[in-house]
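FYI, not all chains are in this one, though none of them got moved.
Going in written order, the chains are labelled A, B, C and D, and every chain counts its residues from 1.
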Amino acid sequence: MAEQSQGNPQHKPQHKPISRFPVPELKDLPDDIREKILAVQEKAGFVPNVFLTLAHRPDEFRAFFLYHDALMLKETGSLSKADREMIVTATSAKNNCLYCVVAHGALLRIYAKNPLLADQVAVNHLKADITPRQRAMLDFAVKVCLDSGSVGDADYAALHSHGFDDEDIWDIASITAFFGMSNRIANSIAMRPNDEFYLMGRLPKK
Amino acid sequence: MAEQSQGNPQHKPQHKPISRFPVPELKDLPDDIREKILAVQEKAGFVPNVFLTLAHRPDEFRAFFLYHDALMLKETGSLSKADREMIVTATSAKNNCLYCVVAHGALLRIYAKNPLLADQVAVNHLKADITPRQRAMLDFAVKVCLDSGSVGDADYAALHSHGFDDEDIWDIASITAFFGMSNRIANSIAMRPNDEFYLMGRLPKK
Amino acid sequence: MAEQSQGNPQHKPQHKPISRFPVPELKDLPDDIREKILAVQEKAGFVPNVFLTLAHRPDEFRAFFLYHDALMLKETGSLSKADREMIVTATSAKNNCLYCVVAHGALLRIYAKNPLLADQVAVNHLKADITPRQRAMLDFAVKVCLDSGSVGDADYAALHSHGFDDEDIWDIASITAFFGMSNRIANSIAMRPNDEFYLMGRLPKK
Amino acid sequence: MAEQSQGNPQHKPQHKPISRFPVPELKDLPDDIREKILAVQEKAGFVPNVFLTLAHRPDEFRAFFLYHDALMLKETGSLSKADREMIVTATSAKNNCLYCVVAHGALLRIYAKNPLLADQVAVNHLKADITPRQRAMLDFAVKVCLDSGSVGDADYAALHSHGFDDEDIWDIASITAFFGMSNRIANSIAMRPNDEFYLMGRLPKK
């Protein structure tokens, strides 16, 4: 590992490995996967590494994003996009997943239009600038993340008292569960977050 | 909750809820989902409750089983079907997921043609009748399950020394991660395992 | 360790070691111990390995079963035999004791006349088909098992509210404590459960 | 609870309850139990509360002390009496059992003729004035206490390398297991250590 890049002056963009596994070239990918990747690149301005690293396994790539989109892009229910990213950020921090905290923290800042929220939620959601309803949502998500076997009636009741209905609870639990999977894969293959994510949503939009 | 069915004489089949959420009728489901369910019923003789409970959310159902099949039905790599079910059983026990321990324990007994293995692996894989290679596989799976943030070079080296290659490691990690998701969903919606699973694979086949 | 017996086709009864320690021959045992063993064999149809492995230490054998019988065969108090075996199964699972989960799970199925209960209680008693009273009993047993230093007035009050009196609480605590000892010994000497236990109580009696 | 006795000046001997349960009068006890209690009183100068509190259940009392004596008074094996009390003190501290830390800490001071050892072992055996052999013994005992399901070949090998044979290992494990039971009972019934124990072995014998 080259010393000059580590905690030293002259930080420069570097080409560090983004996975322990081979990362395919765009041209070698099946059409549907390449198209999905080009679309996200068009929209985001870069390709998040999760797309490139999971493309090593096309069938799993397809299932992963199908599931992801079903949970994160669905238009029903009372969870805002910021709520969903907040769940991902808080629980990914409990799982010590660098990729997901950095990437979804960026999305949280953007959707919430709040440059502070992601760091707060990642370090200690009990000290974050969130509503009591969001606090209850994150309390439940953290329980699903760390001790799902104990989920029971009292958890449903607590969420109902904050206006969440059962379908919202399914959403919170499933988002937590899906990203718990994503965290374990990312940690196991050493998926590296793109440098671009770290600064996203921290500056006022012009 | 009816008293007479609980730990008392005269245990009889009962119709206990299989989920906290509405369970759709087969006839109300999209064609592709109904067909998948009928196919599994044809093969297994009954419909495992995971199919019925997840059908409440058709898009998530499709993604879930697409992912499931990509990991569990793939024909490459050195993990046997019994190995995969062993990973599911061991890690689901760590997550206290009744559905997955019972259902995948049944599959483990069948694939391994061993009526004892599932209970052993669920209670303490260190005391199970498995090979040193399987022991290393489960040690890694349990680490991915409980502390994926600490996975590193030494884990890869340990698995390599037992003949697993990197693609096998991806498989072990992803199976663990996928069923960690499944465990959290099942626990959160109180998915109940079918009574049929408990006895499967325990009796010699005639 | 022979490969062919592990997770492979052609599972056959094998003579695996039942303890890390010498297992005495029946004929070499003191009379009282041999008689107790022959009596249990007469009743159960086989000799549970706990009798054979502990017979390596006759004085400890005598004390162990004297204590066991005082707690498990006593005819006073409100705990049914199924309740007692349920406590053993649930807490032995927390201690990852294969012998006790398998052997006492068998007894639980038999006493409760319920083929599903043992697996449920071993994996997650919060999802088991038990009464609220049994749930309170197991909640307390698990606390005694994992964090007895925190037992206090509130625990007694919770049990009283379900109709347990102080003597019942002594019973629950002592059964948990006794099998916590048994679990630690079994784990330390690698006591192997008899193959016979795995299937007991799973089939309807003819 | 009387305020003046708690952390205040004028500490005087008081008659605090020694158990949550009825404590029998000596005269009401079965002969064998009364005799055992009178014998210990003769020898120690007072009756340790464990005798009085457990006498509430004569059958369990008999089994408890039969087991206790089999492990703690046996004259074979390489564990000294101080070694055995050291195991009890260290593991009872992990279980937060006031009775056993105080009572067996007293015995440890006496048998080891060392007034400092019990407090050291109770707070952190890694910082205690013990031999490397005793350190290995306590490391194993703590593992049996906290995570017996993980005991395996490596633990046996480590102890062998310090000169312990398999029978010694059985002793260490069983002493740990037995007092793990004792700890859970004492914590659950709120067994109070006699005031006398606290000072025993702390002063030079005249």
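As a convention for this text, contacts are C-beta pairs under 8 Å (C-beta built on N, C-alpha and C of every residue); 3 or more make two chains touch, one makes a residue touch a chain.
Please read all numbers here as calculations on a predicted model, not as lab measurements.
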To what total copy number does the complex in this file extend, with 4 chains depicted? 6
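Operating definition for what follows: only the chains that are shown with their structure count from here on.
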Over half shared numbers or under half: where do the identical copies subunit C and subunit D land at their interface, same or different? same
Most distant chain from subunit A by Cα centroid: D
For the sequence-identical pair subunit B and subunit D, determine the rotation angle of the Cα superposition and round it to the nearest 5 degrees. 120
Subunit A and subunit D have mean C-alpha positions lying a whole-number Å distance apart equal to 51
Can you check how far apart subunit A and subunit C are, centre to centre, with Cα atoms defining each centre and the answer in Å? 44
Quick check: what residues of subunit A touch more than one other chain, meaning two or more? 149-150
Make each chain a node and each touching pair an edge, then name the shape: line, ring, star, complete, other. other
What are all the chain pairs that meet the touch criterion? A-B, A-C, B-C, B-D, C-D
Help me check something: in the complex, which residues belonging to subunit D touch subunit C? 20-21, 56-57, 59-60, 62-64, 66-67, 70-71, 74, 95-97, 144-145, 148-151, 156, 166, 169-170, 173-174, 176-178, 180-185, 187-189
Can you name the residues of subunit C that touch subunit B in the complex? 1, 3, 5-11, 16, 80, 82-83, 86, 93, 96-98, 101-102, 105, 112-117, 119-120, 122-124, 126-132, 134, 187, 190, 192, 195, 198-199, 202-203
Contacting residues of subunit A [partner subunit C, same complex]: 149-150, 152
